[in-house]
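Before any comments, here is the structure.
Missing here: one protein chain of the complex. Every other protein chain is in place.
On to chain A.
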Amino acid sequence: MRKLLLVTSAIAVGLIFLVRLFYLQVYNSDSFNILEDTAIRAEYNYPKRGYVYDRNGKLLVANQPSYDVMVIPREVTPLEPSEIKDFCNLLGITAEDYEKKLTKATNYSPRLPSPFVPQLSKADYAVLQEVMWKYEGFYIQKRSMRSYQTDIGANVLGDIGEVGQKEMNKDSYYKLGDLIGKQGVEKSYEDILRGVKGIRFIQKDRFNKNIGPYKNGQYDTLPKPGKDITITIDSELQAYGELLMKHKRGGIVAIEPSSGEILAMVTGPSYNPNLLVGRERNKNFSRLFRDTINMPTYDRGLQAQYPPGSPFKVINALIGLQEGVVDVNDRFSCRMGYYYGSRKLTGCHHHRSPVDMNQGISQSCNAYFVNVYRRIVDKYDDPGVSMNKWAEHAKSFGLGNFLNNDLSVGRPGRIPDGDYYDRAYGDNRWGSTYIVSNAIGQGEVEATPIQLANMAAAIGNRGFYYTPHIIKNIESDTLPSNFTVPKYTTIDKAHFEPVVEGMFDVYNEGTASTLRIPGIEICGKTGTAENFVKIDNVKTQLTDHSIFVAFAPKDNPSIAIAVFVENGYWGSRFAGRMASLMIEKYIKGETTRKDLENWIFTHSLENEYKKPYSGEPFRINGETQLQLIENYALKD
């Protein structure tokens, strides 16, 4: 027995130690991760973010250096109150901010870097750099900040900001404090613009001193600079469009039909992209995003789904021709509206009657299109079958679905089909008369301005379109085929000519005859769409939306455009004028009709937009007065 005490003790201790080692090194091991090892600091080297040019080579977005003060909470040595005061003075924060920021950073992670004070100016950086060694655990991270060379196109260009938790979870490339594209092309071309950051692993000692590269830098990488991109926007046209849109709400989208390139993408109201740069960014960002009335960050050109109104009539004309239910020479009479029995299904305005297709389009006759539409829906015994066909045709124009392009936001719009109504009314328990509003672009049909512009491009091309896109060129790269292969509509080419003639006559003798541009053959279609909001749970009608869709020139069009002005009353009143000016500006490079231009500049719709919030009853449409902008400096 006496012999065994020490032997058994030794063996027992050995076993206990092996178990402990197993627990420490195998069971509970923080498996070695170079980024989490506190003995190694990863220093990031951020590459230059790619520049953004417009289609004419004008630089829109460049970079400027920015300096973030970063903190690794675990390495911070407690500072004396006087030291904290000095430090805070340099950073331009208060002592409470200091504690708050430090606690926040500690809560995120005591050992990973968090941004402490982001985006210092160059002057602040120069002063701070001298004394930074005094404050252990803090260091300055150089990054690149955007420098906008323009005041326009906030919705197009977008902005960059600190990554959020969701983005970090999705892609481990991003670390806290990194910048990422938040909106616009900054978001959709983030991967190309950002490049790849370089990383340097530095071995530290326990006093947090660098003692050289980790493993002679064998894991280090060099930054890869971001690629420059050229976007399809014509910045002059964009700027002009934004000028026209001032004091109005709505969107303008202009597309080059022969390529699908987006020439201009205006939303109103918008903001200056420079607001989202630098230390004021956070303040401005929340101000812009919390403005739920004006919604300046909501891109109405891409996201607003409006009833398309009369421009949608041409689609019904085309479907009618394709389905063989109407001939261009078929005439329908109009008695200031369409009557079903003695019931008036839709009203119409005063024009000659009866009308054929050409006049139906140019005069925008509601009765004509209800007739055509009813023939389409009644073609088959089951209206569901007819409506599915109808929807298929309409969708081939890029309506009713996401365009699947390279814009950071978008909406599908809505093209109802037979199944939609079967669900709504019950199988076969509905007929053409239930849904005649679709004939004139009201009812269930909805579209975004970019979809309408694309529709105009498809008509201008006589039956095909290229997916509208914003990218024109990526430095040393090619464009995806999605943007270079035409998409054909389900309508035969031959059917387009009479419809295009009708749209041409809109300008010649129809609803937009006052908006002709000398020397340019424009085809277009006015639109006026009723719309409603809920005010205190009461459905209330607002002044109609003013809509215009056009392309020019008539043959081989170089521009297709959709203009949507909320509560602008009738098509040619605001949208038509603006479309006409935009087309002239793009094709001629200048505008000749200064009185037309000044009318737009001097007329505001702000009073219309205030009405639903006024809390008082208000009048709409013909019973309203336009608001004039006084002291508007007339441009020469």
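The definition used in the following text is that a contact is a pair of C-beta atoms (placed from the backbone, for glycine too) under 8 Å apart; a residue touches a chain by one contact, two chains touch by 3 or more; residues count from 1.
We take it that contacts and distances are computed from a predicted model.
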**Complex member absent from the view - protein name from UniProt, among "Protein glxC", "imidazole glycerol-phosphate synthase", "Rod shape-determining protein RodA" or "Spore germination protein KC"** = "Rod shape-determining protein RodA"
**Item:** Identified contact with the non-displayed chain, of A:L5, A:A123, A:V538 or A:L628
**Value:** A:L5
**Hidden-chain contact residue, picked from the options A:S109, A:Q203 or A:T433** = A:Q203
**Request:** Just the residue numbers, please: which parts of chain A touch the chain that's not shown?
**Result:** 2-3, 5-7, 9-11, 13-14, 16-18, 20-22, 24-26, 28-32, 37-40, 203-206, 211-212, 214-215
